[in-house]
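Complex shown without one protein chain; remaining protein chains in place.
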Amino acid sequence: MAIDHDCSCNKNPLLPSLCRVIDVKQETPDVQTYTIQTLDGRKPFSPLPGQLAMVSLLGVGEAMFSITAQGEDYIQSSIKRTGLLTEAFHEMQPGQEIGVRGPYGNHFPIDDLKGKDILFIGGGIGIAPVRSMIRYAFEHRDEFGHLDILYGARSKSDICFKEDVLENWPKEKDTNVYVTTDVPSDDWDGHVGFVPSYIEEVGFKPEGKKVVLCGPPIMIKLSSESLLKMGFQKEDVVTTLELRMKCGIGKCGRCNIGSKFVCLDGPVFTLAELDELPDEK
Amino acid sequence: MSVKKDNNWEPVILAFCCNWCTYTGADLAGLNRMKYPENVRVIRVPCSSRVNPQFIIRAFQKGADGVLVCGCHPGDCHYATGNYYTRRRFMLMKRLLEYNGIDPKRFQAKWISGSEAAKFRDTVIQVSAEIKALGPNTKFVGTYAPQNAVEGGQE
Amino acid sequence: MILAKKDLDQALGILSQDAEVFVPIIELIEDKSGIKEPAFEKKFMPYFEGAAVGLDNFNTVKPPKDVLFPNVEKLYKYKTGENAYIQEILPEDKPKVLFGVRPCDMRSIDSMDKVFFTKEYVDSYYAKRRDLVTIVAIGCLDTQRTCFCDSMGIDPNDAPTADVMMNVTKTSRTKACPVTGCTIPEDDGSYILEARTEKGQALLEKIKALCTEDGSEEACKDTVCKLKIEKDPKLDEKLSTMFEHPIWDKITKGCIGCGTCTFVCPTCYCFDIDNENYGAEGCKYRCWDSCMFSDYTRMAGGANPRPTKKERLRNRYMHKLSYFNERYGETLCVGCGRCIENCPAHLDISEFIEKASKVDADAKEYSEADFAGKEAR
Amino acid sequence: MAYTKEQIQEMIRQEAKKALATGEVSAVVGWTSTRFEDRTKPFFAETESECDLLVWNEYCINGTAKYALDDRYPEKKLAVIARGCDSRAINRLIQDKQVKRENLYIIGVACDGKDNPICKECQHKNPLTFDVLVGEEVEEQINADRFAEVLAFEKLTPDERYDYWAKQYDKCIHCYACRNACPACNCIECYADQYRTGWQGKAADREQNQVYGLTRVYHVGDRCIECGECERVCPMDLPIMRQTRKMLKDINDLFGDYECGLPDDRKPVLGEYKLEDPDEFM
Partner (left out) sequence: MARIGVFICHCGTNIASVVDVERVAESAKTMPGVVFATTYKYMCSEPGQAMIKESIEQYNLDRIVIGSCSPRMHELTFRKMLKGTKINPYMLEIANLREQCAWVHTDREKATEKAIGLVQMSVAKVANNKPLTTSTIPITKRALVIGGGIAGMQAALDIADCGFDVTIVEKEPSIGGHMVMLDKTFPTMDCSACISTPKMVECNAHPNITLKTSCEVEKVSGYVGNFEVTIKEKAKYVNHDLCTGCGLCQTKCPTKVTSEFDQGLSKRPAIYIPFAQAVPSKPVIDANACLKLTKDKCGICEKVCPIGAIDYKDEVSYTTEEYGAIVIATGYELVDWAEMYPEYGGGKYKDVITGLQFERLVNASGPTEGHIVRPSDGKEPKDVVIVKCVGSRDPKKGKSYCSRACCMYSAKHAHQILDKIPNSRVYIFYMDVRTPGKGYEEFYDNTRRDGAQYIRGRVSKIYKEGSKLIVRGEDSLIGKPVTVEADMVILATAMEPSPTVADVANKLGIAIDADRWVTEAHPKLRPVETQTNGIYLCGTCQGPKDIPDTVAQGSAAAAKVAALLCHDEMETSPMISFVDPNKCSGCGFCEGVCPYKAITMVEYAGRDGNRRVTKTVAQVNEGLCQGCGCCNAICRTGCIDLKGFTNDQILKEVDALCL
């Protein structure tokens, strides 16, 4: 006898809804941000910060991306060109129809973060999921304490969301923004150096502070080490994982780490939670 | 795959033609206003040795009724030796396809030089007639063509 | 209810009238060249008149899971460009009967149910198929040498979650199958059928006329598995501490990285999603995938969290024996023995279970020689 | 005087121990027993005591050579116990530049024919390449009927042939055991795993199985060493060698006698040409 399940009223979780890309923005030479809307001009769904969307380029393929921002009637996703599929994504033009399903996965622990100071750390395209949380914090500014944003990119031209990072966010109240690049360049007069060392250089104080950390695996690893060295607790640092995902609903099997599925139980984990999982990330 | 079976049925024949000989020969047939059946579609490749046998399988899978590979005569290859490899490759492939049940007339290879417009025309006429006599190809045709999905349902 | 063996074909015929009846059938692939003997294949396929039904004691190579979770399943079709659309393709409404499912396979379907029905999302495709299927399970009369379901806590004589349970009567005699040589009940034997659910009840209603109600017949329920293994009852917990154990290096060495074990496994449910295009139109489908394939977890940039067969096989075994327990509360290996029988490299999950049960979870070294006594002939 | 199985087994164990003792060898690949009497499994002996688990009997049927590809960039040598077919497989891998001879230590042992139908057709029971030979060489036989199966099958009508294969490909479950067991299938990344490039879909339906089946023959046909592993490992019992042998037969018919995996530096047939090759495309 099969387990009781209600299938008649349940929406097919694998079926995307047809949406339209209404704007394409070139963030860096290899990152684009897409603004997505349903065909009738609505927001496809209302994700919580850190959640994922499965974006399907019909006829080509689909991939999971974090939702980096949302508005009244749109969501935004940023995609970095890494392979054949993302290359095809980068050929998208405004007006193009795509399939979107989601939102998937857990989200940043908003309730835990509320009332605390937050240090946001992003590296490269890793700022994309963090941005959704940063925006949430700004939208609910009074619910959070002091905000620090530390962002590192390869060079100035590789900085994603330049307007936000360099202009908008520094203007927000009670907010410090630190930006660094890996390599110096003529058009960059800011800090030069890698994120982990910059973290130590700034010398954030762990007391009453939560950390949201996102970026390439090696950056996460080294930054975590720096943070722990500085006295942050593993429970207070949240990060996101990225693995190959297909179904998004914890069924197809490939994104498991131990008994957890990144698409369903993740992508947001605290360092303490990650410690519990097998080393297969 | 819906089987196209009516009296007006025309086969779909794919011809891979090397740029330097056969494609030129086919162009020359045009310049000379020679006439041949409409059912051959040419894919231009630099050399017959560019043709991967997997393309042939793909063509049958996608519903081609016949496939033709044409290149320069051995010894005349624009790239010196390409068609010698072509020759070996397709001598074997032809037999393998036949072994798997594909009528040898459905896959043919021919050397046609840039001046042999008439040979190009004759080859097309002959292959077209042969395949027309055989009828639509049903072997290796994709069972998963999406028009099945569009028309029917699951399974 | 008692159904005489000789009436089985008739019963299947009746059931086939308004449902597709999947039953193990011995299919012959004739080799007309006469060089090799004709090949037999035993698989679950729709019943047809004259089919050589093989409800004997050999399990099918392919498990019955594809009736609920097909090898390839269309999800939706779409069109790009002008007049773009996305249109769901759900399975047909046709009811199905899975007839002759062994207890191990029945348990595997239970596991599948857990996967596809629980944890936030219900898989619409699986759900629809599952709802339309009535399952008739059969108690094993004999077991293969690779069968070890009773060591995994499954009774080879009973499948509690089936819609109908079917057992051979105690008085039934057996004989060797003239085709395959395996043990089967003689024609004058009979089956005892017992409905466990409403669906099952409805199914039995249809063949009631063929059955008798003889209370004196007793079901044969004393079958035991040929393969007995010593399994630590807390193996799942033990394994969860053994992720870095040296045993993994050793036991995965022989693996050739093919997908045989996953595709013949009744509980492997991993799938991939891909599409097939036809001009501007196309179709999204899902198909079985195997965690043993190198590209399974490989990411776009080339990095792979499970780069070698060691990590992949470890994940498979851990999934079967530990992860699934943690997530769904039961072991995912049902002891059907298919992977043991079919593994090209003769890897043996039962052997692993035994060894893992015995080893010291904290050992830093592992040698096969420690187990030599038991295996060397 | 011929050695007994037990004697050869003991010699294998001794050679394995010697190889490990040199310190240059990481493991010895051979066979060990399983819980079933009539079955052995491939085994990596890494310590002296594990060498005593190596067995030699008529059930040692798995190929050992392909394990050399598990580590393409090894720090130490891998010792491989090689029968005739394994040595040809090793030659195949060396000729395809996938392993370096110096990374292997080959313990050759003449094969007396295993419990595997293909062994009846074997023309090379003795290892062709080895560092040390265990026991004595055995007499080779010429298999005059090498292509009998192909010849018989060729006599069928095209429709019979197609239907036969279609049924076979209906069975195929796309597990790629044939590929992974085949010493000629030694690409770092198989075309069939490259779903993005669109050579082949991932679905295991008849269509994709046919595409895979034919492509496989084309890819390995001119390099097949006829070890029969593809057919042995197939869980669905597809007659895979019948396809590959067809190509081999045609190669023999068209381009002269041809056998692969011998210790020569002959190029695969499709990688070379002769001006005087037969031509039917005039």
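Letters A, B, C and D mark the chains in the order given here, with residues in each chain numbered from 1 onward.
Quick note on the criterion: contacts are C-beta pairs under 8 Å (C-beta built on N, C-alpha and C of every residue); 3 or more make two chains touch, one makes a residue touch a chain.
Just so it is clear, the model here is predicted, and its values are computed rather than measured.
K.L.:
Going by the stated contact criterion, tell me the shown chains that border the hidden chain.
P.N.:
Displayed chains contacted by the hidden chain, ordered by label: A, B, C, D.
K.L.:
Consider the whole complex, including the chain that is not shown, and state which of D:Glu10, D:Glu58 or D:Asp96 touches that chain.
P.N.:
Missing-chain contact among the listed residues: D:Asp96.
K.L.:
Looking at the whole complex, which of C:Asn71, C:Thr118 or C:Thr308 touches the chain that is not displayed?
P.N.:
Going through C:Asn71, C:Thr118 or C:Thr308 one by one, C:Thr308 is the residue touching the chain not shown.
K.L.:
I'm checking contacts with the chain that's been left out. Which of C:Thr80, C:Ser240, C:Thr260 or C:Asn275 qualifies?
P.N.:
Checking each option in C:Thr80, C:Ser240, C:Thr260 or C:Asn275, the one touching the absent chain turns out to be C:Thr80.
K.L.:
List the residues of chain B that touch the chain left out of this view.
P.N.:
Its contact residues with the unshown chain are 10, 12, 14, 19, 23-24, 26-31, 33-36, 38-39, 41-47, 49-53, 55, 58-59, 62-64, 75, 78-82, 85, 89, 121.
K.L.:
Which chain D residues touch the hidden chain?
P.N.:
72-73, 96-98, 186-191, 194, 197-199, 219, 267-268, 270-272, 275
K.L.:
To test your reading of the contact rule: which positions on chain C touch the chain that is missing from view?
P.N.:
80-82, 277-280, 302-304, 307-308
In this text, only the chains that are shown with their structure count from here on.
K.L.:
Could you work out how far the Cα centre of chain B sits from that of chain D, in whole Å?
P.N.:
Once rounded, the distance between the two centres reads 35 Å.
K.L.:
Any idea how many Å lie between the Cα centroids of chain A and chain C?
P.N.:
About 39 Å separates the centre of chain A from that of chain C.
K.L.:
When you check chain D against every other chain, which residues touch at least two of them?
P.N.:
153, 160, 201, 203, 205
K.L.:
Give the residues of chain A that touch two or more other chains, as numbers and ranges in rising order.
P.N.:
Counting only residues that touch two or more other chains, chain A contributes 61, 83-85.
K.L.:
Per the contact definition, I'd like the list of chain C residues that touch chain A in the complex.
P.N.:
So the residues of chain C touching chain A come out as 75-76, 78-81, 84-86, 88, 90, 113-125, 127-128, 130-131, 161, 163, 196-197, 240, 243-244, 269-275, 277, 280, 282, 284, 286, 289, 291, 296-301, 303, 305-306, 311, 315, 318-319, 322-324, 326-327.
K.L.:
Mind listing the chain D positions that touch chain A in their complex?
P.N.:
Residues 196-197 of chain D touch chain A in their complex.
K.L.:
Enumerate the contact residues on chain C facing chain D in the complex.
P.N.:
Per the stated touch rule, the residues are 29, 31-36, 39, 41, 61-62, 71-72, 145, 227, 250, 253-254, 256-260, 262-264, 272, 274, 276, 285, 287-290, 293-295, 308-309, 342, 344-348, 350-351, 367-369, 372, 375-377.
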